[in-house]
Every structure is written in structure tokens, then in C-alpha cells.
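A short write-up of the structure that comes next.
For subunit A:
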Amino acid sequence: MTATAVLLRRPVGTLAAIVLVLLVLVAIFAPALSPYDPLTQSVMQANLAPSAAHWFGTDQFGRDVFSRVLTGTRSSLLLGTISPAIAAIAGCALGILGGYFGGVTDRVVGRAIDLLLCFPELLLGILVSAALGPGFWELVAALGLAFLPRFARIARASTLSVRREPYIEASLSVGCRHALVIWRHVLPNVSGPIMVVLTLWVATAIRLEATLSFLGLGTQAPAPSWGNIIRDGLNNLFGSPWPIISAGIAISVTVLAFNLFGDAVRDLLDVELDE
Partner candidate 1 sequence: MTPLLQVRDLVVEFRFRRATIRAVDGLDLDLDASGTLGIVGESGSGKSMASLAIMRLLPQPAGRVAQGSIIFEGRDLLALKASAMPAIRGRDIAMIFQEPMSALNPVMRVGDQITEALHLHERIGSAQAHARVMEMLELVGIPAPAERAYAYSHQLSGGMRQRVMIAMALICRPKLLIADEPTTALDVTIQSQVLDLLKRLRRTLGTATLIISHDMGVIADVAERVVVMYGGRVMETADRATLFRDPRHPYTRGLLAAIPRLRDHRRRLHQIPGSVRPAGPPRPGCPFAPRCDLARPVCAEQDPPRIVLGEGHIAACWAVAEAVS
Partner candidate 2 sequence: MLRTIGQRLADSVPTLLLVVTLVFLALRLLPGDPALVALGENATPDQLDLFRHRMGLDIPLWRQYLVFLKDLATLNFGTSFMNQIPILDLLAASLPYTLALTAAATAVGVALGVPLGVLAATRRGRTADTVARLLALLGFTVPDFYLAALLLIWLALGWGWFPINGLGESLPDQLYHLVLPAVTLGVVKAAFISRLTRSALLDVLGRDYVRTAWAKGAQAGRVIYRHALRNALLPVATGLSVSILSTLSGSVAIELIFGRPGLGSLLIGAIETRDYPVIQADLVVFAVLVVAVNLAMDLLAVAIDPRLRT
């Protein structure tokens, strides 16, 4: 099947992919694309409605909302991709550890995963950021920890199923080290299902980052992020609804694009997951 055929068969996924590429470009070139400095305040220009000069209007401090939303793309995409990626790596390590070695290790890992899975991601995120305080890496840790048990569960399940394959025993009996067996046989089997859910979790991570920022636990003012633009907008409801509306659309479009792209990836790889 040629590339065009793939694209034509999945117009929605293709569209989502295009949107994602555009978003990445926006994030990279945000400073160049922004008509104004996202932090510069101007009391005279406060609470303007959208116009040719200010596409999304201005907020209560007279900052250009369009520029702020563009800049917000950076923290959203950065945090939204780094945190699940780290969670995936750590989760895989944990899940493989439990699934591969079994016994007490697995019971501890399994119980820990179950325990963390009881908690909704947002609550784990709040818990960790309350303990760590604000900051970029603190936020990465909070988001990452929220997703870790979900990845660990998938990794553990896939590991358990490969572990029973006869060729694992065979490899071990001819003297392969555990590390080599994991690298050669377990990891490839685990990475498939993980890759499939990764894009979907990016969507969730972006939503979660926005929520934490909205709660004041994420990206800290005055640096703009979609979540805290909405928070600022809420304090200025009678001034102008436009910051809320624009930042919310940005979140929704991004999350939607990642969701649809993730669905397309999943269909394409045709992996059945019991999610």
C-alpha cells in the first residue's frame, strides 16, 4: 500500500496528523509568530474584544491573548509529551520487573500498581505537585507519576504473556542472561501496546496539564499556559470572555487531534487492548 493510499483511507487520522504538525511548528516558532510579547502589559489596552490588531482580544492586563495562546502551546506540548514518555519508560521498567521475575517482586509491583490505579490521574497529579511545589520538572514528575501505573499495568500484562513462551525458557537454558532476554524478547513485545496507548495518553496529559495549571499547580504565572489563561480569565469574567474561549478552543483542538491521531494509530497497528 502506498503512502497516499494509507492517507486517503484514513482522512480523519491524516487531518489530525496535519493539525499536530502545525501545532508543533507553532510551538517551535511561537516567538516569531506572536504579534506581541505575551507578557507585556498595557492598561490602556485591557479587555479588548477580538479585532484585526488583537485576534483573540486582550486580557485584563492588556496582554495580547493570541500571543499568549501561541506561547502556551509550548508548555502544553512539551509537558504533554515528556511526561507520558517518562511515565512510559518508568512504567515499562516497573511492569517488566514484576512480570518477568514474578514471585514476591511481582506481588509487590502488582499491588503497588493496583493501589495507584485506584486514584484518578488528577488526584495523583495534585498529590505530587502539592508535595513537590511548583516548577517545570516538578510538574513533569506530577504528570508522569499520574500515568505511571497505567503504563506499568500494560507492560506487566504483556510481559506475563511473553514470559510463558517456550523460547524464553529455551534462551535462559542455553545461558542467556536475563538482561539479554528482556532486551531481545520481552521489550519488543511490550513496546507495541505501549506505543499504541502513548498517543492517547498524550491527549490526556495535555488535558491534565491544563487542569493543573488552571488550579494554580502547573505552569506558574506570568508565563502563559492554556490552563492559567483560563484561570486568569475566570477572575475577569465581567471584563472579557475571550481569553477563556480562545485558550479552551486551543486545548480542545489539541486534545482532539491527539485523540483522533491515537485512534488512527491504533487501528493501523490493529492491536486489541483491553482498555
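As a selection rule, all candidates are chains of the complex that A comes from, given by their letters.
Definition applied: a residue touches a chain if its C-beta (ideal position, glycine included) is under 8 Å from a C-beta of that chain, and two chains touch if they have at least 3 such contacts; residues count from 1.
Everything numeric in this text was worked out from a predicted model, so none of it was measured.
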* **For subunit A, as assembled in this complex, the candidate in touch from 1 or 2** => 2
* Structure fact -> As the complex stands, subunit A meets candidate 2 at residues 111, 115-116, 118-123, 126-133, 138, 141, 203, 207, 210-211, 214-217, 230, 233-234, 237-238, 241, 244-245, 248, 251-252, 255-256, 259
